[in-house]
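With one protein chain held back, the other chains of the complex are shown just where they sit.
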Amino acid sequence: MSIDKSISGRDGAGASPPGDDGSSPTEGTGRPTSPIEFRLDPASGVPTYLQLVQQVEHALRLGYLNPGDQLPKVRDVVAALAINPNTVLKAYRDLEIKGLASGRPGQGTFVQATLSQVALPELTALRRSLSGWLTAADGAGLDEDGMVALFTSALRDFYERRNGSHTRGGAARGETEGVA
Amino acid sequence: MTTLTVAARPEENVTLRPVPWRRMAWVTWRQHRIALTAVAVFLGALAVSLWRVGIGLHHAYAAAAACRPATSPLCDQLQTSFTRMDGFLVNGYVLQAVPALIGAFAGAPVLARELETGTFRYAWTQGFGRWRWTLAKLVPLAIVVTAAAGALSVLCSWYYRPYLTTGNLFLPEESPLANLFVLRGVAFAAWTLAAFAIGALAGMLIRRVVPAMAATLAAYIGLAFATGLYASTTYRRWSSRTSSTRPPPRGSSASGGQGAAPR
Partner (left out) sequence: MNVIEASGLGKRYGSTWALRECALAIPAGHVAALVGPNGAGKTTLLNLAVGLATPSAGEVTVLGGRPPGSPAALDGIAFVAQDTPMYKNLSAADMLHLTRNLNRRFDQRYAEDRLAELGIPLKRKAGKLSGGQQAQLALTLALARRPRLLLLDEPVAMLDPIARHDFMATVLTAMADDGVSVLLSSHVLAELERVADYLILVSRGRVQVAGEVEDLLASHRMLTGPAAEVGRYARRPVVRLSRGEAQAHLLVRATADDPVPPGWETHPVGLEELALAYLRDPAAAALPGPARIRSAEPSELTR
């Protein structure tokens, strides 16, 4: 997933959503007010609000967004992508819960913190253990797609578990839990 | 569980003043200006024609009536030239058609066009409301149409005066006097209003413009014939009872003629 590299707000390059000029009393002249612009991949299977959250986190990681920057106004996102405003609100709410953004009434939503950068030695260690896992998987007979499928499934289960669901389901390997 | 939602707009005062009636005036005009103009042009042309022919009729009648002695060949000739003008029958039939045409072309499309094109889904979901909208259209149109017919009927009364003077001996024998009843005074305007109402009703029930027009014409013709027959029967019965020159019909009693009048 990529972020549109439109640094529209800063340079005034006209990448603002069309048909959007200042009929809302809270906006100024309708110039884009955020360094980033969202895009939507309707076929990706990822829920819309989650795509927005991930794009913000990605932008933070890559440095497009810094603390104090404003996230795109709800109205602008809706006008550009034709998505439900409640979805945008949900994404921003999610970011608030994560502590990455905060809303200022009447002004918009602003970036509050950066994502914790993982330190370089930790990254190296993680990479090494990952290579070990890949070697083991290869030795067990998994091909590339099989590795990806296994990893994706485990990743999803990990986050589902972490995000408040207490299920121990989803893992397709060797659990001896009772029948529902 | 509720999600975070955009705040809905706050409640407004529910007791609303209705949208003023006069707002529909522009609407009615804009949507029916062609029909109204056509009616005006049509009636105007009729009026001009009636005026021109009527002038001639009045002159001929005046000349024939003022002629003395009444049985001289000269007066006879004037009399003949008057009766031959035939202004009675021809214009009579033309004028018969006026309410029917107005009813069909001004009355039927009002509702039928909305229903046929589907625009009622727009018109009846606006704040004005379905019934008020219908009333605000039909009532002014009916008033305009009836007033125009009333004005024309004044002209008609003037036009027919030579034929209706009491003791007029110049009338053709089997005059369809019943027709006159339609075209004079209040009756003409009333027939126009009735035709308009029939048109509007047909438009509402049939929901297609052209079939509604046809149905209006048919209904009007039927009604006019029935009324004409009834009126002419009654008129003859009445005139035979009161006229001293006709023999009383056989079997008639003092309490009122029950038998059929001779035709």
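We just call them A and B in the order they show up, numbering each chain from 1.
By our rule, a contact is a pair of C-beta atoms (placed from the backbone, for glycine too) under 8 Å apart; a residue touches a chain by one contact, two chains touch by 3 or more.
Predicted model, so just to flag it, every value in this text is computed and none were measured.
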* **Selected from A:Ile36, A:Leu65, A:Ala80 or A:Val111 as touching the chain missing from the view** => A:Ala80
* Absent-chain interface as seen on chain A, which is shown -> 19-21, 23-24, 40, 42, 45, 47-48, 74-75, 78-87, 153, 160, 165-170, 172, 175-180
* Absent chain, residues of chain B that touch it -> 1-3, 5-9, 11-12, 14, 16-19, 23-24, 26-27, 30-31, 117-130, 133
